[in-house]
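Yeah, one chain of the complex is gone here, protein chain that is, but the others are all in their spots.
For chain A:
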Amino acid sequence: MHPYLVALLGGIILGLASTLFMLFNGRVLGISGIFKGLIMPMKGDIQWRLSFILGMLMTGAIYFAIHPQAFDNQISRSFYAYALAGLLVGMGTAFGSGCTSGHGICGISRLSLRSTLATITFMLTGAVSVYLVQHLMGGEI
């Protein structure tokens, strides 16, 4: 199958997972929010988050065992870049109340203006960041 069709199929699965979560549990499937609520837990609100993240980790582990190419990384970045990126992603999603899943998939599907503007913003600054690193810094940081 053509990689773009596989990407479309993968996207459909993401949409189905998001629907399942809203239809049964009544919650927005936003990874940054689910993860944040797990590492800064409130009483009675931990177990479902743990189940969700464990599901992700278990599937990631099985997928990696069967098909490690799906986790290829052809970009070269220093450990400092990964640490800085993680810090910015953690702070940014906490202040902006969401990431690619919560704003990008669920929010836009709900026709939320906040999520649509958030998605446009992080795609634009993402492009700026890539331009800086790939074109002004020669692809290494």
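The rule is simple: contacts are C-beta pairs under 8 Å (C-beta built on N, C-alpha and C of every residue); 3 or more make two chains touch, one makes a residue touch a chain; residues count from 1.
As a convention for this text, contacts and distances are computed from a predicted model.
K.L.:
Mind telling me which option in "RNA polymerase sigma-70 factor (Sigma-E family)", "Molybdenum transport system permease", "YeeE/YedE family protein" or "Iron-regulated ABC transporter ATPase subunit SufC" is what UniProt lists for the chain we can't see?
P.N.:
In UniProt, the chain excluded from the picture bears the name "YeeE/YedE family protein".
K.L.:
For chain A, which positions touch the chain that isn't shown here?
P.N.:
3-29, 31-32, 35-36, 39-40, 47-49, 51-61, 63-64, 67-68, 70-75, 77, 79, 81-101, 103-114, 117-119, 121-131, 133-135, 141
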